[in-house]
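The complex appears here minus one protein chain, its other protein chains still in place.
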Amino acid sequence: MDFALTDDQTMIRDAAESFLGDVSDSAAVRRAMDSENGFDREVWQRIGSELGWCGVAIAEAHGGLGLGPVELALIQEQAGRRLLCSPFFATVCAAATVIAEIGSEPACAQWLPRIAAGEIAMGMPLYGDVGDWATHAQAIQARADGDRWRLDGVAAQVADGATADVLLVFAETDSGLGLFAVERAATGVELNPLPTWDRTRRFAAVRFAAAGAQRLDSAARIDDGLSRAASLLRLYLAAEQLGCAQQCLDLTVDYTATRKQFGRVVGGFQAVKHRCAQMMVKIEALRSAVHGAAACAAGRVETRQLAMECIMARLLAVDAAFYCAQEAIQLHGGVGFTWEYDPQLYFKRAQAAANWFGNAERLRAELADALLDDAA
Amino acid sequence: MDFALTDDQTMIRDAAESFLGDVSDSAAVRRAMDSENGFDREVWQRIGSELGWCGVAIAEAHGGLGLGPVELALIQEQAGRRLLCSPFFATVCAAATVIAEIGSEPACAQWLPRIAAGEIAMGMPLYGDVGDWATHAQAIQARADGDRWRLDGVAAQVADGATADVLLVFAETDSGLGLFAVERAATGVELNPLPTWDRTRRFAAVRFAAAGAQRLDSAARIDDGLSRAASLLRLYLAAEQLGCAQQCLDLTVDYTATRKQFGRVVGGFQAVKHRCAQMMVKIEALRSAVHGAAACAAGRVETRQLAMECIMARLLAVDAAFYCAQEAIQLHGGVGFTWEYDPQLYFKRAQAAANWFGNAERLRAELADALLDDAA
Amino acid sequence: MNLEPTAADEAFRVEVAQWMREHLSGDFAALKFRGGPGDEEHEPALRKRWERELASGGWTCVGWPREHGGRGLSIEQQVIFHEEYARAGGPGRMGHIGEGLIGPALIQFGTPAQQQRFLPEIVAGREYWAQGYSEPGAGSDLANVQTRCWQEADGSWRVQGQKIWTSLAHESDWIFVIARCEPGSKGNKGLAFLLMPLDQPGIEIRPIRQISGGAEFNEVYFDGAVAQADHLVGQPGEGWKVAMGLLEVERGVSTLGQQMHFAHELELIIKAAKRNGRANDAAIRARIAQAWCGLRVMRYNALRMLSGGQIGLRREALIYKYYWSNWHRDLGELAMDVLGAEGSVMSDDPDVRPLQQMFFFSRADTIYAGTNEIQLNLIAERGLGMPREPRPAG
Partner (left out) sequence: MNLEPTAADEAFRVEVAQWMREHLSGDFAALKFRGGPGDEEHEPALRKRWERELASGGWTCVGWPREHGGRGLSIEQQVIFHEEYARAGGPGRMGHIGEGLIGPALIQFGTPAQQQRFLPEIVAGREYWAQGYSEPGAGSDLANVQTRCWQEADGSWRVQGQKIWTSLAHESDWIFVIARCEPGSKGNKGLAFLLMPLDQPGIEIRPIRQISGGAEFNEVYFDGAVAQADHLVGQPGEGWKVAMGLLEVERGVSTLGQQMHFAHELELIIKAAKRNGRANDAAIRARIAQAWCGLRVMRYNALRMLSGGQIGLRREALIYKYYWSNWHRDLGELAMDVLGAEGSVMSDDPDVRPLQQMFFFSRADTIYAGTNEIQLNLIAERGLGMPREPRPAG
């Protein structure tokens, strides 16, 4: 039993901190927000080629580094801290994880190496819990067409839908749920970029009309795989939100250290100190949760236990990210709700993210089912 | 529209404040807690004869003063502030209200004058919502026996059950719910005083075995009357809890004004000030709620609207009473959880009272039903 | 204690409701439920026309004394007016700074000449006002005024400095400014209260873009801007007294109109919850019930405020800002939780967009006009007599 990071893990974390501090500072984030695509292509290319992050959690057999959830969570924490605007989340955290967990061997062999190499960007809806995935899949009908498939229907909110090379969606087949890849540029794919309040992660509504698709899932893997994939997605999102929350606290401590009111530094007022301390309590609790869940994901933990651990981390993340963004606004005073200062960026992200991979209420209900069906 | 108290109302409130400050200070409450019956008979007699509080809300036709919910709520607030140990609550607030709202005319004419005169004490269960009353009634079967009735079954927690002259219970008859009065000393009544954590309001378990009973309800009044009675009970309890919460704040402000830590008066620390301020916010909100609901109860308000107003007041009361007692303990520091200091008394009352006439969750659910069935 | 309305009040309520129904129509129908906090930039020109429409019916400055051009309504009738105005969806009032703040201040502290010059224009909806209190370095410490003013030989005043959080400055004609007229004075001593036209060379207005993307607040820069000699209110050095009188006035009967607006927001939330099924979730139901309780508390609390403070020694006035602002912020969270993922996309739906705006803009509620922290200090110090915060020299 050892909860400490290895030297390699520390190195990955430090590299992420340093790189993202350079390329994704506040000015860079605002440039990306104002750009049409919503991200800086050069940064995305450097992530894929120079840093190799795209393959961190992908198996060596599929061209990745064969590291795992601990390493990817450490990168995600820094990405959240800097609100990295990038296809990284949808492609590497979401799509690659889903393919790796439920994809057939040929599908994994075809797609994972390309993701690992940073060659392609993928878009994917960030639905709520696993039950939601099935519900939303019903909005898209898939029918076989020779070797390939045709999709008809809509996906309401697809992350990076307007810019990714390939879209990954669940759809309803005659024999149940299936996972499909569609070229964004394919005939029959209609994209409608959505004006979201959070401009740091983009979404598009997608309409499929007999769009050509490739089926990726392996029927045998889907039950267990969906749950494991959902757990990992929640973990990566929780790690990202840990970074967001930490940055809110850091911004607030810095601001209140210089801002004066009534002849005193604001940070010297006990009410302000206590609020910052409570932010720190939530953040460190979340840090423990994320590292614990990541260690479970990296180890030999059965699917159901992993689900509980990752729900736990995600629940703490929803709360901590929103609370810290809220308090950052409040403790910045008047400038806190201006466009010019950064707390509003984290606040919008926290609000949007509250709905990804399950809101707090659904997560608690899912966890309660596990706990109360289980106990003696 | 006038929200101010009349001169008479102010006089009643001031008299209650002064009388209870004398006869129900901390030492008196502790004597009552340690006594077998749980209250001071002399104080109870003075309340009935000298002060006339027992008849405040009873109609003049039934020997009362013909005042109403506003006046009784004002007395209740002071009773709560001083944790008055007395049959007053069960007899005057609870039993008299239920009889007045659902009793037949002969029953009202028989019992209300005796209550108004302070001649008798009544015991009654303090069940949750109206639905609960029917459920609990099923634990007692009533069968007609000539002019009178016989009861068999149990009432788990009857306020003042071990000391009241007469017990008032709901029971199941062949034709539905009925309200019955049983002499405590009657044959077939077995009493088991309960060791409750809160010693300022006593309860007993009561077992009826063919106990002789008088039926009090008027079938025509029962539907509307149950709801109105429940509303008034919630109001009187909310008023009492307002007094409890206020006293917790007063004790805390006084204590922190003299107690020193780190060379400063504790009350000067901003964290302590803010906590006290938040207690005051909850208390003043509750005060507005109680006075608003009391004014509604005193006016021409339909049953359903009255129910909503009184649930509102009761909901705020549950929260404020518990929060203020909790904070009183916390802000008293080490002595806060000792027997010697008073915050623990209010804390135990708050915990016990959380279950009377509906817990917060049930109340919110009831209110939501009204709001969401109603709105367009 | 009596909550029953008189017959006369009932009749008045019907009169207001009917007037609103008849006049908030045609072009003005588009203004229904618009122009509130977070939406103040909506159709300013049309809303100024609406102010003049109100004036034509005698519905501006309804609480002002008749001798100053008001309608001289009783408190009860003012409450009724504000309630029915809000219930009908009356738009956010472009004239509220004039009607609610500077007008009453001039009635109390102004010279007859000032009253004659300014009050009729406010009543008629012809001149609009902005306020110049807050400064960038001061925040909640209102008395920490750095903006300076001095008197020229001709008696006119010159102002140098910067104000911030001035709402709708770019839509206003005049601004009242508090500035330091005694060099070296500190805190609330040595201040002057000046009335200044905004359209002059020495004044520059820069919008502040806020969280929701809108920019109803401004920074206002004064570079030797001029106020006429006779546009000083009160004596030089006593500006604080005038300014504080205004802040008292802010807590007036209009609060009951604000509550009708809040009630409308809660109705939109209930509607959304029924539409998307969240109305079946126990937790959402509980929060809707809790929000409704807050509405009732605010109503009864306001009635206490209006009853002269007999119940509770004006403590209800002390808690009110803290209570409503936090309630409203919570309501914003409830709205977004009800909307779910749909809420993340900027909507044009008139049932959805106001909830989104409210969510973001309510973040300012607990900050402006005294942050939560300042409010709690005030409650503890004034309401409970607890020790004052230490203020080190500096």
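Per-chain numbering from 1; labels A, B and C assigned in written order.
Keep in mind that, in the parts below, a residue touches a chain if its C-beta (ideal position, glycine included) is under 8 Å from a C-beta of that chain, and two chains touch if they have at least 3 such contacts.
This is a predicted model, so every value here is computed, not measured.
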Contact with the hidden chain (one of A:47, A:126, A:140 or A:296): A:296
Omitted-chain contact residue, chosen from A:16, A:251, A:315 or A:335: A:315
Absent-chain contact - pick from A:55, A:225, A:243 or A:267: A:267
Residue in contact with the excluded chain [from A:37, A:141 or A:278]: A:278
Where the unshown chain meets chain B, residue by residue: 128, 156-157, 194-198, 203, 259-264, 269, 271-272, 326, 329-330, 333-334, 336-340, 344, 347-348, 351-352, 354-355, 359, 361
Hidden partner interface residues of chain C, rising order: 281-283, 286, 390
Where the unshown chain meets chain A, residue by residue: 1-6, 9-10, 70, 249, 253, 256-257, 265, 267-268, 270, 272-274, 276-278, 280-281, 284-285, 287-289, 291-292, 294-296, 298-300, 308-309, 312, 315-316, 361, 363-365, 367-368, 371-372, 375-376
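As a convention for this text, only the chains that are shown with their structure count from here on.
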Cα-centroid distance, chain B relative to chain C, in whole angstrom: 41
Approximate Å spacing (C-alpha centroids) for the pair chain A, chain B: 52
Numbers and ranges of chain B residues touching at least 2 other chains: 270, 274
Interface hub residues of chain C, defined as touching at least two other chains: 373, 376, 389
